[in-house]
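Below is one structure, written out as structure tokens, with a few remarks after it.
One chain of protein is taken out of this complex; the other chains stay put.
Letters A, B and C name the chains as they come in the text, with residue numbers starting at 1 for each one.
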Amino acid sequence: MSVDRRIWEHPVLTWDRGEPVKFTFDGKGVVAYKNETIAAALYAAGIMSFTQSSILHRPRGPFCMIGKCSQCLMRVNGIPHVRTCITPVEEGMVVETENPHESEFPTPVSSLEVERKTLSYDVIIVGAGPAGLSAAISAAKAGAKVAVLDQSPYPGGQLVKQTHKFFGTKESHAGTRGVDIADVLLSEVRDHENVDLYPMAQAVGYYAPEGMLTAVRTDGVNRYTLLMMKGRRYIVATGAMERTLAFPGNDLPGVMGAGAAQTLMNVFGIRPADEVLIIGAGNVGVIIAYQAAQAGIKVKAVIDILPKTGAYLVHAAKIRRMRMPILLRHTIKAVYGDGKVESAEIYEVDENFRPVPGSEKEIRVDGIWLAVGLTPSVEMLEKFGARMKFVPELGGYVPYRTQYLETSAPGVYVAGDASGIEEASTAIMEGRIAGTSAASSLGLGGDELEEERRQAMEWLDLFRESPDYKRIKQGIQKVLMGERV
Amino acid sequence: MSEEVLEGTDTIEAGYVTVEDLKRNDRIPPLKALERAPMPVIDCLEDIPCTPCRDVCPTKAIVMKNMIDRPEIDWDKCTGCTLCAQACPGLAINIVNYFFGKKSLRKPGYEDYSLVMIPYELTPIPRKGDVVDVYDRGGKLVGEAEVFSVIKSPKFGTVLVNILVPQGWAFEIKHVEVRRR
Amino acid sequence: MKVLVIGSGTIGTSVSQELADKGVDVEIYDAKYLGYGATSRSLSVFSVQQRDRRLVKLALESVELAKELDRRLKEEANFPIGIFGERCPHVSVAFTERDYEILRDYSEVWRSEGIDVKDVSPGEVKEELLPWVDENSFYRALVTYDDYKAFTFPFTLGRVGLMRMKGGKVYKYREIKDFDTGGGRIKAAVMEDGHKADADVFVVAGGAKSREIAKKLDDPVKPIRVTTAGGFCTEPYKYLFKPVITVESKGYRLTQTLRNEFAAVVYDMGIDNPSYDIEESLRLLERIATVTVKLFPSFAYINVLRQWGAYLDYTDDGLPIVGWSRKYENLYYIYGFNNYGFSIGTAVAARAAVEIADGRRDQFLEDFRPYRE
Partner (left out) sequence: MSEKKLHPAIICRCLDRTQEDMIGAFHMMIDFLGIDGADINAFRRFSWGTTGFCQGRGCLALMQRIYVNEMRKLDVRISPDELKYKARSPAQPVPLGIFAKNNLEEV
């Protein structure tokens, strides 16, 4: 009987996995489902080690599940270095492990098919998370012709990975589960005929000499569309990137970012591990701990080096009452295992973050999930030439912006976590501000648009009155520019 | 190798809320209100920008001037309709029908029993008649109890588990797990 | 003697290190970080396929000097990687008969300096050098065997290391905004913050940016054109692809680097671009992609990891600008290296250092003087 790590019973989620699809992995047959990526299907079959590292020849497995970390590269149909975590399975595919550095040149079984499209829009939005989708809706309501690009096959950003109901007010879809908010926003986007949504389209760059945003849409392992897009306005809503940690064994298969674990569990319905240790007891850490329980995974502990959880009490309380230990002032010493995670050693620290002698504990786990914070994804903003500043309150390098979220690059707006790490609800409001502002700068919309923007700005002001957001407010002051005329 | 049993830090800093914390924050409904109707016990002790409980309340019994304020309950206005518990994103609200045994159930031996409604989003989902282990806010086993009824909130999708427990447990308990069917 | 060198690219670091070796007190100033500009965007190939006899000679001389530099880095500076790679064939591809005729003219220049040139058919290229090539994609090719691959950064930064061992200093992110002049001399370079750096001799080695400096000094040196170039680098693959490929008619060059990536550059000879911002360009990426896929169809699947833009300093006669200023007696120019600064810079810098430090005139450099017609 082959291994099947798929989740078939879940209190909140159901999955449309699609028809069964067969492919081979290193010569052995694997049964997957049409809506899975290669990496997801392999994980479901119990395969954790995907590739071998270049110099130390260490086994590696997926770490990010969004095509960034390069730990899932394989040879597919004779094409080396395929990012299997974002490549959908196809019937009859030949998938092979490789050491990417010893990988020979491509011997593809079929030639590359590329369609080139030159397109013009009023507003082009990069990122279809809560900020990008909200921006699209607002700009479209004003009558703008809008394009939304998203690298993932399942637009909605981090919303699609959230099983819990969200805080906020009804204006920000409070009380609705993240995954359902994504559906609400997406269906609203689809109701507007003047919005084109491009899933699986990775923005490659903005080329100033040509004044063109270029994106590549993946239609299959050998089929792509090159989108060359001219926008009168651009909104960058690229969200955030997970931070990582250096500790011995941090590259063993089974160690992954919280986002990767969520993608496997909640997007694909696959158990990434049976027993996990979660590092970081902020909101992300305790929320994935609860999601793990929903997926039938045992959480051995949630540890945090700080003396206080950064999470909301109600989220932390949910896992405490399920007897999941939250160990404060604890950090990871090392992860052990032969080819994959087998155990972790943690220790306690004192007020000065020095190890407490003799406090080491060993925990038997097969998964380590890192939830140690987020950093704004600002690459596209850099390509547009927006001026940046390091603002610790906002999580890293963020762009200068006006109160209407226009950056120092004229006509380029920012919204959501890319402007500073906050929440989905603030991302929705920032999306509305950026969307309405972009449209209104094009002379579109009227009083109604102005009113929508005013309400969103007022809402954000009230939201950020919360003690947890005072710091963020201070951070924003550091990068706030005067209004652009 | 033997493995140490891990226990979490028992402080409010680690998400550990006690009945004492609730009492200090006036979250335990007064007896007078409990005699009139089931009442919510709201474990929300932070200034979260979050308003669904207020917005859903048909009698405006939950007062929150700004979105970041904590919910304050006007015990006189509350009718015990349970909508706030269904709506709460933090699963932070239990509904305690304190005098259920005496006033509604009228089953011999259950006079001092309460009916506690717990929002639930885990599997296996308890079913009517199941015996469940009952835990307090810190995950300490309080005892076992019988599931009186289970409904799924039509509007919010959250499962609501009603369990019969002695009155003494009514405010202590916060979590259940199926022990046997 | 104290010399202030403006620019820390291939030329600036080479001159500085040579000067430091001669016991001169050297300071390098760069407006950006060390090795910024065309240097960090080059393919780091020592190529003998130059269009002029004098340049071929300098290229051959550079290889010998670089070998010595490599040895010194390993032995004196304990730098294990060194800078030097392997000798490699260089395949110049002609897509058309006309291209081929132009190439043959160049090859006469190479031969005249004793370089072995083979004139080969597409089939022979596929058989002997490049099994991945589409033999129907081009007309003919010329092959030489005297090029060398190297690492760029150990080259420039290694030079800085050797220079510092002799007491030299480096200053990055210090853009020189102006000069204090008087009595036909430059007294000091002035930074944005008003800081002044004095020296006995000032050396302009700022690549394309040298044009601005000459303009600021109102010195009527030979004009240069500043043109765009672009490049890209791919993910690493097994090191199998030894040759360097050049398509002269497309201003294109590709190779697999010593780091196992494929890297290619294209030169855009046409436009004089007044901006010195380094911008990525879609057009140049398209040219690289089109030529690469035309020659090697299966490389369509090779992943582009990063791309870059660069600005190059071209002269109309294709020779660099090297020598003393006529206007300021303590100002020395060394720039205008077209697209071959890496190939010949080592030799030119060594000769220039002799002129600067010893006051001797190098007859070989006479053809490169700043005021020639």
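Assume a residue touches a chain if its C-beta (ideal position, glycine included) is under 8 Å from a C-beta of that chain, and two chains touch if they have at least 3 such contacts.
In this text, all values refer to a predicted model and were calculated from it rather than measured experimentally.
Put simply, the hidden chain is in touch with A, C once you look at the whole complex. Checked against the full complex, the candidates C:Tyr145, C:Tyr239 or C:Trp308 give a single residue touching the omitted chain, namely C:Trp308. The chain not shown here is touched by just one of A:Val21, A:Ile47, A:Cys69 or A:Leu159, and that residue is A:Cys69.
Shown as candidates are A:Pro88, A:Pro155, A:Gly175 or A:Gly205; the residue that touches the absent chain is A:Gly205. Residues 33-36, 77, 79, 95, 153, 157-158, 160-161, 164, 169-173, 232, 234-236, 250, 259, 280, 282-283, 285-294, 299-308 are the ones on subunit C that touch the missing chain.
Touching the omitted chain from subunit A are residues 53-56, 58, 60, 63-64, 67-71, 73, 81, 83, 100, 112, 114, 151, 202-205, 207, 214, 216, 224, 226, 241, 243-252, 334-336, 338, 343, 345, 360, 362, 375, 379-380, 382-383, 388-390, 392, 397.
The criterion applied here is as follows: only the chains that are shown with their structure count from here on.
When C-beta pairs in contact are tallied for every pair of chains, the largest tally goes to A-B. Centre-to-centre spacing of subunit B and subunit C amounts to 74 Å, using the average Cα coordinate of each chain. Chain centres here are Cα means. That of subunit A falls 42 Å from that of subunit C. With centres set at the average Cα position, the gap from subunit A to subunit B is 33 Å.
Shared contact sites, meaning residues of subunit B that touch two or more other chains, are absent.
Per the touch definition, subunit C reaches subunit A in the complex via residues 132, 228, 235-238, 240-241, 260, 279-283, 297-303, 307. Touching subunit C in their complex are the following residues of subunit A: 54, 79-81, 100-108, 111-112, 205, 207-210, 212, 214, 222, 228, 383.
Contacts from subunit B toward subunit A in the complex involve residues 1, 3-4, 6-9, 11-17, 43-52, 55-56, 66-68, 87-92, 120-125, 135-139, 156-159, 174-175.
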